[in-house]
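What you see is the complex with one protein chain gone and the rest in place.
Labels run A and B following the written order; every chain starts at residue 1.
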């Protein structure tokens, strides 16, 4: 039945500037091309000839397109390749439940009858958007928020609200310890009289660095007129913009940017399922998930074989649609077997299959209960999930039972391909690594503590930053880079990364250098090397 | 004739959970899909309609599949995409000799008549497997070994036996010098009374790091019962598992894991020929072959163009099937020209086209004669292929004639595309780099020797590790990272990697830092700076 809507087309590709909307090929109107193999000027294409029936573009969106095909042609063409442009919410809701891509049971008003276009997303919930402004007769907002997406995807929005990433802005910027680390990382040092001091970074710099991933505060600063091919138009002046950080604070007060992983304006599930997307924030040495994946067997197979996989199927069938997991498979996707078993439910919480939190802090620890981690207090009273000796702030962290439940959920994904002994042994090794790296971090921390005690570095007791001196920065690398990286390498079986690339080798080398550096500082400061 | 077995199919993809084995598409039984372009719900596919004729699945394997389609659905679906699942050994042996993928001239019993499925590999040679156990009526082993693969691929197994990689476990773990380096890299340092000491790593940690690539010892620890969708089943408890290291010591006493490069359960020649596969062990700074390849012109072309190449053809035709070499092309593959010349024979020895061994040791040297390098003794009596001054332990290394033969074999591959002057000049430059980096390593070593002599570091003479102190670790990086990396960059023309990314810049910077560090140590230890 669906077949009637498609046909195979072999056509000459001869672009004429007068053609409308790319739908005319070879001199004949053929309909929307869904996918094509282009060979020189030959297009071997599958064409949705019946597209328009039951999937009309709303009159409002047609008005947007009339200008924006010229004003921002790239995003219009991008959107036209999206499912949003080809499907109405009503069609989406009519799918068998396992195959649904939207979780709404109903949508407001007439919305279900037209495809999801410009006007649908950029004018909805207008009253709740502080950044709504008048634009050619529309009450428009530039920044589409998770609440707007939730009109069709409410369950995904709810899940994401439990995701620690949705709190990424506040967790970084409203925690005084981390805030200090941001300042010492991005600020500008000055060298005067043989001493370094630090000028804190500007908002532009922080938006260009940490908050690029963690999210900025996007604020509506008023309307300005800009020239356009169609005369002057109103546009909104926004600060903290552009940004697509996962914890972005939107003008409507909501948290997050769905476009971090489902980038505009195709919002493709394929992109979200491919690991390059995650690499935008998870490749550096502080959280090298992608770098580890690349050298894992999973990543090898992905890299060599993903061209044959189906990244668009919902649900996603192990072995049939893909033969090695991507980031999404383990952490987010709705994964089934060919015989109908559900291996993992779709989740946008991300950490509900993770028992240990392995990065961002000196020591690995159970995941925080509340995604807002500024509420945590360790024994020393600091907003950190462990003390400096590694002791967890357990009251704020998930308990052993919840850890076991989450690990079991992850093992369910592994079991799509691996036997139970294989899986159990893997996690035993991972637990050993978690313990190892906590022990190693403690050693590096003890060197640092001695430096602070001896006055060879200035720390909390001196009312000074923990992150501004050379030895402190070496200490930070011990846990932020090397311990984290080794844990990731262990968790995802990318051992090459966890030894010489960014792992155990550097961990131990750094500790050895810290010990010598401490000695050099003692010598330079005329300290009695009492402990040597 | 083969054509009769295939047809082009354009079908609607409509998955129903009640369908059997994915072979029903669009409501009609069509046969096994060999490859497909999937466009939304349209499948443009080449289907093997006649597959079953002459390529039956054995009754034993059918019994395996009956449960494992549910128990481990991913690997079943993966296997179904393999040549193993579509071809019998008899069909493989009937191919023209140049096109054969198996080297056996005969296979035992009835084996030739059915496809190569679960039971064929996991029950063969049962008596020689210490890990054989009873599993639902089968005498099964989990760990399929090179000897099992050799039933159909005996020549490849023989070649791999000469590959130094097959000895990778013992070469690392049974050489006291390297074993110490493993311990200092993976062990946990303790900081007490201002001094560092090292607690050796656990077996779990070494399996999770060095032995991940070098191979673990996989040991059968008995049988346990596990719950399954079909009731309790016997599974084998294995230690050193999971592992796919190239020098894995299998329960049947054999060495290696074919799945390192031909990953389960598709065992694809395409995957083995693609460089991402090699990156699993050859990307880090100690042996950055993949990282260098990525920035070489060969790698650029591969990255941009490989989508158009044929990675499955046997033999592999230069220019037609591929237009730039991958790792496999130069080191392993059977490469021919379109006019029928053989440019390189298939080899699983890997180093028979390599004259210099350029990594893993302080100095480049001719390849060892015996893949078991623990037998080597240098003048100082250590199991190392050179002395600390770079002098090769020539009795254990290939001679100049063999070096010339191997270089000539490599040049034969280059000649597929390059003229002789081009090739000769390239290798002259490479030889210059080999000499250069040996000279530079000697300089770094002389600084280290002075530190050991002055007692500013503790080495062999002090019965202490060579690899535990900061200055020693810097020395290790000189050769293990920077000299190695520069040699790789030169060998594979990835100059960008060999200068600032991980090469000459760091080599010289590290040496300059070592000289200063030695001075700082002298100062801290109150040594007379007699030599400065």
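By definition in this document, a residue touches a chain if its C-beta (ideal position, glycine included) is under 8 Å from a C-beta of that chain, and two chains touch if they have at least 3 such contacts.
Remember, predicted model here, so these are calculated numbers, not experimental data.
Considering A:420, A:468 or A:490, the position touching the chain not shown turns out to be A:468 (whole complex). Only one of B:91, B:202, B:337 or B:394 touches the absent chain when the whole complex is considered: B:337.
Although one chain is hidden here, its contacts on chain A can still be listed: residues 10, 12, 14-15, 17, 21-22, 26, 35, 37-42, 44, 69-70, 72-78, 80-81, 142, 184-191, 193-196, 198, 201-202, 204-205, 207-210, 212-213, 224, 226, 235-239, 241-242, 244, 263, 266, 268, 270-271, 274, 276-277, 279-286, 307, 468-471, 473-474, 477, 480-481, 517, 520-521, 523-524.
The chain not shown here touches chain B at positions 2-3, 6, 8, 34-35, 37, 46, 48, 294-297, 299-301, 303-305, 307-308, 310, 312-313, 317-320, 323, 337-341, 415-422, 425-426, 428-430, 432-433, 436, 439-440, 443, 446-447, 450, 489-490, 493, 495-501, 503-505, 508-509, 511-513, 515-516, 518-520, 522-523, 529-532.
One rule holds for everything that comes next: only the chains that are shown with their structure count from here on.
Computed centre separation for the pair chain A/chain B is 32 angstrom, with centres defined by C-alpha atoms.
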